[in-house]
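First up is the structure itself, then whatever we jot down about it.
In this view, the complex is presented without one of its protein chains, the others remaining in place.
Moving on to chain A:
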Amino acid sequence: MHMADALVAPAVAGTMYACSAAAAGWAVKKVQEEDDPKKVPLMGVMGAFVFAGQMINFTIPGTGSSGHLCGGMLVSAVLGPFAGFLTMIGVLLIQCLLFADGGLLALGCNIWNMAFYGCFIGAGLLWRRIMKNGPDKKKITYASVIGCILTLQLGALSVTAETLASGITELPFAVFAAAMQPIHLVIGLVEGLITAAVLCFLYEARPELIWTGDSGKSAAGAKKPKLSFRKVLLALTGAFILIGGALSLAASANPDGLEWSIQKITGSAELAASGPVHAAAGRIQSLTSLLPDYSIPDRETMLGTSLSGIFGGLAVIVLCIAVCYLFGLFRKKGRHEQNQ
């Protein structure tokens, strides 16, 4: 699935570099927080293992072809998602430089498509959840196969999106995706089975090497989490004041996608509706909308636009908090902490 440089436009490559760099920065921080000096050599040697392991071909029963192991899931199942992600970056960089397997410009895309999904979605979310109550061979097989299929599907979809966004191929999205997804379903299944076979062997021989997320949980339990509810709320408030209050002034005056489509068909950006139901709904809306059309009624000013942004953001936060309280999401966490 390694993308070559020719398949991405510089803008797409730059965006994906930024996304991958942000994920890598987060992973570096997390690995440094773990403060385990043994981890770096283990990451290095595991990276070399993935490199070597991917060179061995495995016969797919009933076919004449062969497959190889899925690096991201395997490494993360041993090292955890953060160290696994960094290891996969190293592997991808060396594959790119030494064997021209993936381009230097497309490295950000390849990190995202192959390492991010495998390590964070496959291992960080799926594997951790399945292994919550301890691993066994059935769970390992299930997690490996489902994880590899899912992450390869996501990766293949990203390849399609990145190639199309770069304007490289004339293929329509549906045709390209229809070519990419089924083949990666089969590849994902085979890679998942190989990964499962290796991890089951590892579980039998050295079960302590399998990562289940427990160590991360206990380490986090030792110290108070850095991001408290108050901090998150403050950050969100700051963000919506900035976006709603200031950036909303720079919002485009052009119609959005739906309005544009309607305008093209009917000649007007808004559809005129008639009938008693529409009239009643319109009356309710005019009564309840404090800032219609994102401005103060009868006065189109910059202040009105900013106020609308801030008011809207506040309303959403209040609504979210109310829903969380309604469903007992905060209460449940407090009770859980008390039990512990």
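Just so we're on the same page, contacts are C-beta pairs under 8 Å (C-beta built on N, C-alpha and C of every residue); 3 or more make two chains touch, one makes a residue touch a chain; residues count from 1.
FYI, contacts and distances are computed from a predicted model.
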{"item": "Missing subunit (named according to UniProt) among the choices \"Outer membrane protein beta-barrel domain-containing protein\", \"Cobalt ECF transporter T component CbiQ\", \"Inositol transport system substrate-binding protein\" or \"YceI family protein\"", "value": "\"Cobalt ECF transporter T component CbiQ\""}
{"item": "Residue, one of A:A18, A:L125, A:L185 or A:L209, that touches the chain absent here", "value": "A:L209"}
{"item": "Which residue of A:A23, A:M73, A:C96 or A:I187 touches the chain not shown here", "value": "A:C96"}
{"item": "Missing-partner contacts on chain A, residue numbers", "value": "4-10, 13, 24-25, 28, 31-32, 37-38, 40-49, 51-53, 55-61, 64, 66, 69, 78, 86-87, 89-91, 93-94, 96-101, 103-105, 163, 167-171, 175, 193-194, 196-198, 200-202, 205-206, 209"}
